[in-house]
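Note that this complex is displayed minus one protein chain, with the remaining chains in position.
== chain A ==
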Amino acid sequence: MRNARAVATLDPVEAGDHVCWPVGPGDDFTATARAFAADGALFGDKVLLIGASESRWSLDGTPQGVVVDPGAERTGGAGWDAAALLDFVCREADAATRQGFRALRVLARMDRVWPGGASPQEIARHELELDALVLARGAVVVCAYHRAGFRPALLEQAAGVHPHHLGTRAEMPGFRMYSAGTDCWSVSGVVDSDGADSFRTVLDELVARSATVRLRCDGLELMDSAGMRALVAAACKVPGRRIVIEKADETFRRCWSLLGYDVPQIPVELAP
């Protein structure tokens, strides 16, 4: 079972990890990326670097590596975008398995994937799909979001849809949502009014793609009325859709009831 966690370095990442790395001005991206690729060689992983062409240096000593330069691909008329990234990761993960690698290990510079920026919805949609892929294929994916290329609200949105975070625990986002199986997503941390908009964005994406969305809340520490309102609004937005809350604690259940949401008109069900 996956658990949300913060990691101080990329050394301990393992198959099934999907790490958000908000790259600050003080971070040595080159050194970290080089070490990440070298670890791939050490552990028998296939390495995929998605970034600028100058990142080829990172594959020094890595026998099986692939470098994709989204900018160059676009120039060549390939129409490279976030969807292309997903397709590529999917293909390479399958290839890595066929070729006998332990796993596919990916480091993606997201500012190169979205050179013109991205909306919170685009980030949520892409990362949710990528996370489901990481879990299903047992890949290791690190998404590097350079702070210079994404404003804080977008970084928060991105961090909220990764189970793992490179940095200190204090820097982790309030909540994390990540895949726990088909149409099932783990919610951990805190959903409060600071994070309710990001939470709603993620829920909207999930509700748009599935008739029933299961949210496992055993890692949820707390949800306030803004978070619960987001749940209700997302569930009601698309007729016929339903959200099932699993493993909610006593406090969640009490607040849900006190707020008057335990009525049939609201398509959110608290599983026993």
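The definition used in the following text is that a contact is a pair of C-beta atoms (placed from the backbone, for glycine too) under 8 Å apart; a residue touches a chain by one contact, two chains touch by 3 or more; residues count from 1.
Here, contacts and distances are computed from a predicted model.
S.K.: If you look up the hidden chain in UniProt, what protein name do you find among "Lactose/L-arabinose transport system permease protein", "RagB/SusD family nutrient uptake outer membrane protein", "TonB-dependent receptor-like beta-barrel domain-containing protein" or "Sensor histidine kinase"?
M.R.: Of the names offered in "Lactose/L-arabinose transport system permease protein", "RagB/SusD family nutrient uptake outer membrane protein", "TonB-dependent receptor-like beta-barrel domain-containing protein" or "Sensor histidine kinase", the absent chain's UniProt record gives "Sensor histidine kinase".
S.K.: Using the document's definition of touch, tell me which of A:81, A:122, A:194 or A:269 contacts the absent chain.
M.R.: Once the missing chain is taken into account, the touching residue is A:194.
S.K.: If the hidden chain were put back, which of A:122, A:183, A:224 or A:246 would touch it?
M.R.: Within the whole complex, the residue contacting the unshown chain is A:224.
S.K.: Determine and list the chain A residues touching the chain excluded from the picture.
M.R.: Touch with the absent chain occurs at residues 174, 190, 192-194, 221-226, 229, 249-251, 254-255, 258-261, 263, 265-266.
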